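First the structure, which I've put down as structure tokens, then a few questions once you've had a look.
Let's look at chain A:
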Amino acid sequence: MKRLVTLSAAAIFAALLIDVLLDLPAAALDLRALLAEAMPASGVAHPVTAVLLNTRGYDTLLEIAVLLVALLGVVISSARTNLSSDPGRTPASHVAIDADPMVSALARLVTPLAVIFAIYVLWAGAHRPGGAFQAAAILAAALVLLHFARIVPACTAPSCRLRVAAVAGFAIFLVIAAIPLAGGALLQYPPAAAGLLILAIESGLTVSLALVLAGLFLLLADDAGGRQ
Partner candidate 1 sequence: MTTNELLPLLVLLSSLLPGLVIFALPEAWHGLRTTLNLFGALAKIVLVGLLLAGVQAGEVYGFRHVVAPGLELVFKADALGLLFITLSTVLWLFTTLYAIGYLEGAPHRSRFFGFFSLCVTATIGIAMAGNLFTFFVFYELLTLATFPLVAHRGTPDAKRGATVYLGYTLVGGAALLAGIVWLESLSHHTGFTHGGFVATLLPGNEGALKAIFVLLIAGVGVKAAIVPLHGWLPKAMVAPAPVSALLHAVAVVKAGAFGIVRIVYEVYGAETAHALGLMTPLAVLAAITILWGSLRALFQNELKKRLAYSTVSQVSYIVLGTALFGPIGTIGGLVHLVHQGVMKITLFFAAGTYAETLGIHKISEMDGVGRRMPLTTMAFSLGALGMMGAPLTAGAVSKAWLGDGAVAASMDWAVWVLTVSSLLNAAYFLPILWRAWVRKSPEHWPDEHIVRRGYVETHWLLLIPLLVTAALSVLFGVLPADMASPLSWAQMIAEREYFLPQR
Partner candidate 2 sequence: MSGALLYAIAGVLLFAAGAAGVVLLDHLLRRVLAFNIMGSGACLVLVGLAQRNGIPDPVPQAMVLTGIVVAVAATGLALALIRRLHAQTGHADGKTEEERVKGETGAGCSLPASHSVAGRGDD
């Protein structure tokens, strides 16, 4: 019954919306023009990056906070599950198995490339597709691979150094966002320094985001087994 109601409701909704979308007149306002005017002052050549880190940089700042919150939530959960429910399960009860040589070889091969590629993507972000988040994602993937190759261990709770590294990018962003308050508005970079500042922010974010994204996985991975 419920299934029927929900599905039909979804179908009706979709049909209605599509119907009205088909004859939707052009938008009254077009931000592309505004953005085009703003580009020179934005400090970067790639419009998406300009929006992401300059005109709507404030969104990104909060977005990183969301990511950190998620990491915290994961830390809570993983910490819980480790010191939780079935007492019989101590980490020592895991059987150590050697890594699949293929995997580790692959990891050793890929990681440097990944790092280089990430740096390129980061740098490219200024004037063509790419940027901090993509670079970070690539690094994170490499980290996960290294983990599978058992070169990077999983951890239940991030050590202090890890926490610092994970927050560093956010902190840099925060500081750079706050400095302009002295004279002007939040995140209002002086046009001259804008490019540099954005690059600084992005580099910081790349490291931190990579750690956070990888952390989302590694923190969970540790007790992936042991559910028998």
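We adopt the following convention: a residue touches a chain if its C-beta (ideal position, glycine included) is under 8 Å from a C-beta of that chain, and two chains touch if they have at least 3 such contacts; residues count from 1.
Candidates were picked such that all candidates are chains of the complex that A comes from, given by their letters.
No experiment lies behind these values; they were computed from the predicted model shown.
Visitor: Given that every candidate in 1 or 2 is part of this complex, which one actually touches chain A?
Guide: So the candidate in touch with chain A would be 2.
Visitor: For chain A, which residues count as touching candidate 2 in their complex?
Guide: Checking each residue of chain A against candidate 2 gives 2-3, 5-7, 9-11, 13-14, 17-18, 21-22, 24, 26-27, 31-32, 35, 47-48, 50-52, 55-56, 59-60, 63, 66-67, 69-71, 73-74, 76-78, 80-81, 84-86, 133, 213, 216-217, 219-220, 223, 227.
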